[in-house]
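Right, I'll just put the structure down here and ask away after.
One protein chain is absent from this view; the other protein chains keep their places.
Coming up: chain A.
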Amino acid sequence: MAQAQDLLETLEKEYPDTPQYEIATFKSTRIAIGHSIENRKKGVLQIMAMNRWWNVPNHQGQSFVADKWSARLALEYGISDRLSTGFGWTTLEDVYDGFLKYNLIRQRKKSKKSFFSITLFQNASYRSESNGRSAIYGGFEDTSFQDRLAFTSQVLIARKFTPQFSAQISPTFIHRGSSLSDEDPNNHFAVGIGGRYKVGGHVSIVSEYYYVANPIQSVDTFGAFALGVNWELSDLILQFHMTNAWSTVEDVFITQTPNNFNLQDGNFTFGFTATFALHLSQKKP
């Protein structure tokens, strides 16, 4: 005679076969310096302050802590659970940017189907400053509106391999309205790789690198790199990173980072991003 089945085992078979999706492949909408596949959910307004500090070699300035500082202030909003938009202003070169981000595919748990999460990213940026502060960013004195625009398209592909480890690969296409020199390409192909490792419930270590296949010819540029720590506290996310990227706008830091990543003055850049999430529309549990 068959033995009566354990009730919990009976329940195990009663679970409906609905797909379960991975959540929080990354906790922030940025891995460190570049976008992650994450969107904020519907009705969430995110207020961001992205800061960079670095020194200028042999600089006789009186600035506090670091010689140079750049910041991007931005608002990002979740239109739906899968579509978000954002607008920002970066102090370095006075760049305004706006973007749309759409989560096309969500990675499923314990399934052969949809192995990855894929998010499409498109931004447009406008450089309003005419007098560039460095050789690489300058040369916009007599240019038209179109010449000052740049567009970045990314296909962000990420997978949460374990509860701790996630990795992302980001094929990127950048079109710039104009370049400093005629020998410079206006269209760039780049690829970003990034990852996070969760060291605790609230803390993760992140790293990111962008490789440009056809870099600018007139000036030496380097791939943007970042190594940092993300710390999430309720509605606040704090991101600290060591990087070589000064700008916080995609097309600028991916193709126009004029310094390598090392600890020398002028190269070493400290980044700090504070993100606060406001839930404008709340669900009724």
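Operating definition for what follows: contacts are C-beta pairs under 8 Å (C-beta built on N, C-alpha and C of every residue); 3 or more make two chains touch, one makes a residue touch a chain; residues count from 1.
Keep this in mind: contacts and distances are computed from a predicted model.
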Legend entry - Protein name, per the UniProt record, of whichever chain is missing from view ("4Fe-4S ferredoxin", "Fructoselysine and glucoselysine-specific PTS system IIC component", "Lipid/polyisoprenoid-binding YceI-like domain-containing protein" or "ABC transporter permease"): "Lipid/polyisoprenoid-binding YceI-like domain-containing protein"
Legend entry - Candidate in contact with the missing chain, chosen from A:Q60, A:Q146 or A:S234: A:S234
Inset, instruction - Over the whole complex, note the residues of chain A touching the chain we left out. - result: 1, 4, 6-8, 10-12, 14-16, 20, 23-24, 27, 40-44, 81, 163, 200-202, 232-235, 277, 279, 282-285
